[in-house]
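The complex appears here minus one protein chain, its other protein chains still in place.
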Amino acid sequence: MLLIHCPYCKESRDQSEFSPAGEAFIARPESPEGISDEEWADYVFYRTNHKGNHWEQWVHTNGCRKYFLVERSTISHQILQVAPFGARNSETEL
Amino acid sequence: MRLAQHPSHQVDYSKSLNFIFNNKRYKGYEGDTLASALLANDALLFSRSFKYGRKRGLMAAGVEEPNALVSLEIGGRYTPNLKATEIMLYDGLSAVSASNPNAFDMRAFIKPLHRFMPAGFYYKTFIKQKVWAKVEDRIRAFSGFSKAPTEEDVDVYDHIFHHAEVVVIGGGAAGISAALEVLNNSQKERVILVDERSQLGGELFNEFTSDEAAMKWHKDSVNRLLSFANEDSERFTLLTKSTAYAWHDQNFIEVLETITTAESLTSSEPQKARKIVHRIRAKEVILATGAHERPMIFEANDLTNIMLSQSVRRYLHEYGVISGKKVVVYGNNDSIYSTARDLHVNDIECVVVDVRSSEDPIEIVAELKDSDVKVLQGYSIVKVLGTHQVKAVEIKQTKLQGNSWQVFGDTQTLSCDLVATSGGFNPVVHLDCHNGAKTYFDEVSQSFLPQQERDNREVCGAVAGVGAWQDAINDAKNKAQFTLNALGVLSELTQEILSENYSNYFNVSQFFTPKEILNKPKVFLDLQNDVTTLDVALSIREGYRSIEHIKRYTAMGFGTDQGKTGNINGIAVAAELLGITMSEVGTTTFRPAYTGVDFGAMAGREVGDFFDPQRYTTIHDSHVASGAEFEVVGQWYRPWYYPKTGENIHQAVHRECLATRTSLGMMDASTLGKIDVQGSDAREFLSRIYTNAWMKLAPGSCRYGLMCNEKGMIIDDGVSTCINDNHFIMTTTTGGAASVYSALEMWLQTEWSDLDVHLNSVTDQYSTVAVVGPNARKLMKLLCQDVDFERENFKFMQWRQGTVCGVDARIMRISFSGELAYEINVEANYGRYIWDQVAIAGEKWNITPYGTESMHVLRAEKGYIIVGQDTDGSMTPMDVNMSWILAKDKPFSYVGRRSFSISALCAEDRLQLVGLLTKDSSTVLPEGAHIIDNKGKSIGYVTSSYFSPILEKSIAMAQIKGGLAKMGETVLVKIVQKKQGLKEIPCEISSSVFYDSEGEKVDGNE
Amino acid sequence: MQKKYSWYSLLKAGLSGQDWDQAIPLIQPKSKYDVIIIGGGGHGLATAYYLAKECGINNVAVVEKGYIGGGNTGRNTTIIRSNYLRDEASSLYEHALKLWEGISEDLNFNVMFSQRGVYNLGHSLQNMRDIERRVNANVLNGVDAVVVDANEIKQQIPIINTSKNARYPIMGASYQARGGVARHDGIAWGFARAASILGVDIIQDCEVIDIEVDEGRVKGVKTTKGEIMAERIGCVSAGHSSVLAKMAGLRLPIESHPLQAFVSEAMKPVLHTVVMSNAVHGYISQSDKGDLVIGAGIDGYNSYAQRGSTKIVEHAAAAILELFPIFSRVRMNRQWGGIVDVCPDACPIISPTKVEGLYFNCGWGTGGFKATPGSGNVFAHTIAQDKQHPLAEPFHIDRFTTGGLIDEHGAAGVAH
Partner (left out) sequence: MGMNNSKENLMLKFASTFQPLIDQEGYLVNQNDVSCREVVGNALAILRTSKDHEKSKKDAKEILDVDLPEELSMTTNNVGVQCLWISPDEFWLLHSQQKKAEIWNKIESLPIEMSMVDNSGAYGVLEFIGEKVNKLLSRWMSYDLSGSLNSGKVVSTTLGQAPVIVFRTSEGKLMIMVRHSFSHYVAGLLKDSAKRI
């Protein structure tokens, strides 16, 4: 079981309080009608599915109900850092 | 036999216990294990092996024991496949061998055929599917150890969460020392010490007869620990009879504690759990898990009374038991001399055979020789003589040439009745490897050691390759200091000066795997699964060369002992045969559990009623009182129907539906999800997540909404109420409540954080009583005076705030049946009261409570869909003929809209929801039956089907390919299950609105 | 020439000290092949076998980064059935099941396919509606299936708990008699041996570190054992598909998740069929060795670690006790995890890609083992003809763009 630090509660809690919410930094297209089916499919279905350090979304379901960002190794499960939502918009840019 | 009493013995000679093994009565003492007690009674045969059914005795004294499998007790306390070495004796214990060594055994009977049944035998035989199908069950009958239980467990199991700064795993010399070092040098840090045995001390007991200092250190240290446990229980927790069986991510450690050893207790309502799983979240972990001794290998090494050297010592020291009078102690490391010395001290005749020809003999060897103990160095056992039990050993001279062992010279025979062997020690690295750590092969100790550096973890003592108890104690203090530093606790290290009487057991020579022995039959590596050196050779010869392939091909290490003693010899043999080093061969992966964990313990109390929460409305008890049958929806228990005495479901539903359509019905609608939506952007938010328009919905009104996901598929629906321009209350389906709520939060927080909207779940805040039927208005007028119920003043799809029977209520005029209906929402605590008041006041109209089944019929008569029944996650609003609910002119591209334009979602032959009327109106279609085309292929299926009491005919809804364009066409529903009577039922595709298509009923009477 | 497995050869070997040939020869890669299959699991080895046997392409290499059958092939609960809901899926899985029924003879290697029947339990009214719908669809598609009620289940499986008061009472089930289990290593080794006999090179401990693409066409692979060229490359690496895709500059509609399983200590036979329950997430059968083989649910987070959350395993144990209370004192012996490649519509991708000559067979999620021979068979033809095998057509990767999903999730969840 992972031990996850909630950036809003500012405490580490057992994984059972949280729910994973998928890969991070997948923004909804500004104007869905303006893009091709390929681009739409890429947003809805396609994923990078990193092997290694991976940014993902978690929600503190049974806690403060906030969504936040987690950088976690999908190889070792080690959590490298967490961030409140919107603190960064991509793996690099802060 | 039992030796004279000695302070090192951990049995209480004043408490004698009776027990039964294989139907024979025996006596033992408190503190005995089943194994030690049987040895004391000279009962040496324990069970039979897996493949060849060979008779087997004890090899070890702990959890590494491969042979001594038994089942314990009977009935609700019957437990299969326990190791006799892990069962603490209690009065009245009753056990039988997993497979009885004294009964006839087919596997042993076909001994002459064994040579034709090598590893991988079954891959090469019974290749015809038909033949395999015939023989498989007969072959299966031979497999397995104990019989399965036949009754439900009478005991219960608990889980307990712990949080500690330091967890020390292993209560031997190192573990004790480490725990003490941390406790002595810190103030508030919480420490947990875990040990699998009932007495702290581990292997240290083995030193007691030869070393006063060991006994004294043990006594003092254990007392110190116990006083910590008693005086500062918040800070120090001592878990004995507790095995750390798994180490998960972020130092989450699971420990199985055995509470009641007396399995024969007979209480139906146990006051104690049988076992407890402690789930420990630790900051720092200190591993002091020790090492398992491994045997030397030689021909016929599976005969009874061939035991591990340290196990012989352990039986000697802890239980005062020895199973032989004339012992050959054989091995490749210094520990064998300690064993010989202890035997000699106890006046047991012994000979030492050491494969190593020593240049500089150590002190203890001299001692032994002085005391006339025969010591043969540079000799090896090549074969054991005897039918089932050891009678003698054949030895030959041995020398190491380069990297390979040579065996030469004449064969000598030494008669003996017990062989104690030691091939070195395997550090117990299992836990460390559970969450990803690696091992490396250490040439000095000839063993796989845990990787050096690791965050938040230290290893000390034997598991770290430290081979003398004195060193282990100081090593542990050292590592404990590192742990303290990691916790930011500053303290001074003080080394302990212990006895001079010193011997390093990890002086081990290279694995003894000479060709002369590897090529012999019956040189066993895995005794439980009968894996021999020849099997490993065959595996390699056939190209299964990876150690994982060898394991799988030969089944080496698959037993209940998980190869704790045998695997490493298998790796050594593989290395020898492949001509590579042991570290190149590597180990197989270590996985939880370190030792077996009862399913019951894994589940804990989350079984039966606690397996999953049962959620009730505040009106539940009333439903129970009126004899309702319940339907489970998500976690909710909803009334399904309310049978009167003698009624079946059809009669009850028929009555409920007619009463509702003709007069008055009532239902508990409290389980629907309710989400309070507030903020200046509440409207905008609703119009983004629902497909229809919300900007103009006036306060005081309600509106139905359909929710899709980005794939364009329907996921939920419900009515939302406009309280004011900035405040709405949304209802969701019962099953969808949680997922919808978190989906909405996700949109708000991750995509639309600019919107000023707050969501709050108010599902539990309200009890909802629906009053349904032509007489509903009359009833409401009775119950509530401060609301004007006249139809033109309180219209359909409106709501009013009022007082119902003195309780504040939000009354919504909405309908899921097409009848005049009101939903009374009150604070949950008054739900039961309102329900009762409605029932009383409704009596004059024969008000009838109805459940989900009637609700389904009533809504189906009107063609209203149920998300999850008429849709399945792959239906668009167009598919269910609800294009009318798709707003065309919303500026924002609401969720799912973009997908509607994708080609496959606009295809004409998609499954579409339509009505279906059987030509014979009395025939009710089975739900799930398929509609076929003229080729007999499925073109859709029936989603909902009922006999409509009010229409007195069968009605159904179905998904049919291109169905919306096929109105009026006749199709065939094919019944393909014998039970339902094979037939083809002609039906007409119709509108799915079967009743009151003009919608006149919704205003009720007057 | 490889010795054929038979009673005669067993007898001979028994008398001559088990002198068997290498079933899986130790081979160094050549510099060029007609086809390279990346991934030495069941699906990859099957693909190579059928390329050689049915498509006349023998110059094939299977490159495996570890040991063959060491991934999901060796980590699943070996359940085999074909009673899927959608026509496209059931046709594919039925094709596989038919191959299973003859595979041991075809490969001259007993993979111990045991057709002991598979029950899929229903615990709610909606479960039962879905079961009715699925079973009827199966029968119309010529797939053997039947709906059984709680009493019939109890008769066949006396140790199962059919009490109405259970938290998730058993209301009924779908039953497929031809379904069952097989020996997971057996299918990998059987295909490997048979493929080697037909000239396929199986190269273990050979990790692909890059896929070489030139002007939209695949050229070969860089591996830990050097560069290997090929005009056509088939990727069959389950959980690692996204990693390979990245090497070729592609993305996939796939996430890798942990899926866990565990076995008990071996007992005398007591459970003679396969029981699955999606509602409580417990899947169980008893192996020929006698241990209970139990599958758990899937973890929600991405992982390549081959381990998952404790909670999921413990829940599976609880689920099994709901169904079989008598197993409470039986002990879990070993627990492990695989990496499953999950597709949004719970159906596989068997498809060419934007890169010419590069094909992917992935996205099998939790259902891959049962498809092993069928998957390899249709993928082999897809690679050989550079055109999807008819049964594979619906599983083109483009379906995620055109919307032609094959939703096998069934009911989205009970709701009223």
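When the chains are written out, they are named A, B and C in that same order, and each has its own residue count from 1.
The rule is simple: contacts are C-beta pairs under 8 Å (C-beta built on N, C-alpha and C of every residue); 3 or more make two chains touch, one makes a residue touch a chain.
Since this is a predicted model, take the numbers as computed values, not measurements.
Listed by label, the shown chains that the missing chain touches in the whole complex are A, B.
Contact with the undisplayed chain is limited, among B:502, B:616, B:796 or B:900, to B:616.
Screening B:837, B:871, B:912 or B:992 against the full complex identifies B:837 as the residue touching the chain left out.
Here one chain is not drawn; of B:115, B:147 or B:162, the residue touching it is B:162.
The chain that is not drawn here is touched, among residues B:78, B:217, B:553 or B:636, by B:636. Chain B residues in contact with the hidden partner, per the touch definition given at the top, are 156, 158-163, 190, 234, 270-273, 279, 281, 605-606, 609-610, 612-618, 620-621, 636, 676, 678-680, 726-727, 756, 758, 760-767, 782-783, 785, 803, 805-807, 826-833, 837, 841.
Residue-level contact of chain A with the missing chain is found at 8-11, 13-14, 16-17, 62-66.
Throughout what follows, only the chains that are shown with their structure count from here on.
The distance from the centre of chain B to the centre of chain C, each centre being the mean of the chain's C-alpha atoms, comes to 22 Å. The geometric centre of chain A is 30 Å away from that of chain C, both derived from CA atoms.
Annotation for chain A: residues 1-2, 19, 37, 44, 76-77 touch two or more other chains. For chain B, the set of residues touching two or more other chains reads 248-249, 252, 435-436, 711, 899, 902-903. On the side of chain C, the complex with chain A involves touching residues 240, 242-243, 246, 251-256, 300-305, 307, 309-311, 344, 400-402. Those residues of chain B that touch chain C in the shared complex are 50, 77-81, 115-116, 118, 121-129, 132-133, 136-137, 139-141, 143-153, 155, 246, 248-249, 252, 254, 279, 435-436, 534, 538, 541-546, 548-549, 552-553, 555, 558-560, 562, 589, 591-593, 596-600, 602-604, 606-609, 611-612, 614, 631-634, 711-713, 715-716, 733-736, 739, 852, 855-856, 866-869, 871-874, 899, 902-905, 926-930, 932, 936-938, 941, 943, 974, 976-977, 979. Residue ranges on chain A touching chain B, taken from their complex, read 1-3, 14, 19, 21, 27-28, 31-33, 37, 40, 43-44, 57, 59, 61, 65-67, 76-77, 79, 85-86.
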